[in-house]
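Let me begin by presenting the structure, written as structure tokens, before commenting on it.
Here the complex is missing a single protein chain, while all its other protein chains stay put.
In order of appearance the chains are A and B, and numbering begins at 1 in each one.
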Amino acid sequence: MPAIEVKNLTKKFGMFTAVNDVSFDVEQGQIFGFLGANGAGKSTTIRMLCGLLAPTSGQAKVAGFDVLRQTEQVKRSIGYMSQKFSLYNDLTVEENLNFFGGVYGLSKSKLEERKTYALGMSHLTEERSRLTGTLSAGFKQRLALSCSIIHEPKVVFLDEPTGGVDPVMRKSFWELINTLSDEGTTILVTTHYLDEAEFCNEIIMIDSGKLIARGSPNELKTEYIKTPILEVECSDASAAMTQLSNEKWALEMSLFGTALHIQVNNTESAKKELQRVLGEHGISISRIDSIMPSLEDVFIHLIEKKAA
Amino acid sequence: MWKEFKQIRRDARTLAVLFIVPTLLMLFVGLAVNFDVTHIKLAILDDDRSNQSREFIRSFINSDYFDYSFAIHSQKQANELLDDGKVAAAIIIPPKFSDHIVKGEAADVQVIVDGSNSSTASSVVGYTTGAISSYSSNLRTQALQKMGKELYIPVDFRPRAWYNPDLSTIKFQIPGLIGYMLILTCVVATTMSIVREKERGTMEQLVVSRITPFELIVGKLLPFLIIALMLTCILLTISYFVFGVAIKGSIVYLLSTIFLYLICALSLGLWVSTISNSQQVAFQIATLVSTLPSNILSGFIFPIRSMPVPVQVATYMTPARFFIHAIRAIMLKGVGIAAFWDDWLAMTIFASFMIWVSIRRLKKQKL
Partner (left out) sequence: MKTIIFIVIKEFNQLKRDPRLRATILIAPILQLLLMGYAATTDVNNISLGVCDLDKSVTSREFVRSFVSSGYFTIERDINEYKNIDRYIDNGSLQVALVIPPKFGEDVAAGKSAPVQMLVDGSDGYTAGIALGYAGQIAGAYNQQIFQRTVDRSGVKPNFGSVNSDIRVWYNPELKSKNFMIPGIVAMLLLLITGMLTAMAIVKEREVGTLEQLIVTPIKSWQLIIGKLVPFVIIGIFDVILVLTVGRFWFNVPMRGNVLFLFFCGGIFLLSSLGIGLFVSTVSHSQQQAAMTMQFFIFIPFLYLSGFTFPIDNMPRWVQYITYAIPLRYFLEIVRGIFLKGDGFLNLWREILAMFSIGVVLLVLSTLRFHKKLE
């Protein structure tokens, strides 16, 4: 039985449809990624799955419980970490853990055991008496995660868990998530950091409330981008892009920092054309590489395809 | 500063509250507040039951001040009514009442007053004794007339009230009410908005943008100043049209006084915001510091001269005190600046001090 089952889930706020007929399943122990821009409907979907929001139509089951009719049981089986790391800043680390543990009905001995685990996992064993408000974002994040799993839930929802955290901490956070998944916890993560999505087992992409893509990172990359991508570094990328916009062989272009990503049919001929066109306009090229498409490429491709 | 305006405008609810509520309140309170004591509920025990005693009772019934609510037959009834708070006073006419009067002696009538409401009790005492003594002097006049003489009044006492001849409560309450509304709105609103920024961290952004503390302060306070001025105009208009309170004196003086007072209020709000870290605390302190003194120490309701001397000294620290004094002078007396220049000076000193202290604190906090 899948850990999360979603069928035709829709949420309307008056005239505005935030989530539009979304369906997907998540198997136990998977790390499931929810990708999309801000305001695409990710948070709304998660909140419906947590029992925070009632869907306008459709069905959803979490850990085997219906979110609408068995909300109590759902709440007992899940953990939730919000974007704001909803922790009590004026409580100490230990007090936060005690509170959430108590609220989930953990017995005294169980609470002690879980606390030790949580403190170890967040590297906060020495800092248990520290005021949460004084922690840096990275530690807060880990603490928030440990509070959300203190009762060993089967399913964990993480809403943009890595906001405002430095890349090193982000990476170790994802290692943590992997450990959890190995232990059998199902994890659903929303993020708009496309590079992080690579760590998920399966991903769905959402845009304006609609599901636009679904699959494992590799599947997505190979399925949606059938042609190679060239990465070009030159002296003036935006000018280059303007110049190449009329070229038929440049299928799709986007700026990636200072580099240009161009989707082409044939790498060799494209490279030659590239050098010719840019050379004519005085733009010097420092590097042309053929690269593996990243999820970002996929996402942009899908958005633009929709817009077309 | 424009940002503040925009923020306020977007928060339409706060705007509505800032305007509509003080207005409504003023209307409400203006109609409800009244120190004049009338319709005093009486219980009368007539143990004499003579023509004389009935005439005596009639003098109370005919008066507007009293409501003859209960005719009782025992002291016990009187006790009950007083304990339950159903009457404000009980009058007990002794058995030999008319006998004494006919014989030319003095008759003692007992008046028991419920003193638990001290603000009305003294009026009740005053009115009942007044009613009884005028009945008494009527007796004397009648007796003298029978003897062919007239009552001689040595001192022809002529009291006159200047400036508010009817002593209408509302006329002298309005300045106080306006003062209270203004200071509450200003202090609380400015404090909260500043602390909210502190809590949200946007304060740091402002500090980074290299605004001087002075510009920061002006930028934050100016929108509230303008709103408060608008509010004042509304309140004044209402007090004129609804309550008939006209401004005898110069409007320029009035507006200047209000302006000064607002600066005081805003500077107070500013200072509170520099000593609070959270909104909850900010609000507590803001309320404490603005409403309690303005209500109690300003002379708005309670006469300052009746307070113990140390407390009277404390009233000098309340801007509302000076405001009320000046406003009453301008609105009700229509006098010139000689009457209230000291109030203006006091308010200026207060505001300057507050702003100076706040700037010092802001500077310290910045570093």
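Definition applied: contacts are C-beta pairs under 8 Å (C-beta built on N, C-alpha and C of every residue); 3 or more make two chains touch, one makes a residue touch a chain.
Because the structure is predicted, anything quoted here is derived from the model rather than measured.
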Which chains here would be touched by the one that got left out? A, B
Specify the residue from the set A:5, A:21, A:66 or A:95 that touches the hidden chain. A:95
Of B:218, B:288, B:317 or B:349, the residue that touches the missing chain is B:288
Please identify which residue in B:76, B:305 or B:364 touches the non-displayed chain. B:305
Have a look at B:111, B:225, B:255 or B:357 and name the one touching the chain we're not showing. B:111
Hey, which of B:132, B:234, B:247 or B:357 is the one touching the hidden chain? B:132
If the missing chain were put back, which residues of chain B would it touch? 13-14, 17, 21-22, 25, 28-29, 31-39, 41, 56, 82-85, 88, 100-122, 125-126, 128-130, 132-133, 135-136, 139-140, 142-144, 147, 151-165, 167-169, 171-173, 184, 188-189, 192-193, 196, 276-281, 283-285, 287-288, 291-293, 295-297, 299, 301-303, 305-308, 310-311, 314-315, 325, 328-329, 332-333, 335, 338-340
Chain A residues touching the omitted chain (full complex): 50-52, 54, 72, 75-76, 78, 80, 82, 84, 86-92, 95, 98-100, 102-105, 131
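Criterion: only the chains that are shown with their structure count from here on.
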Distance from chain B to chain A - Cα centre to Cα centre, in angstrom: 61
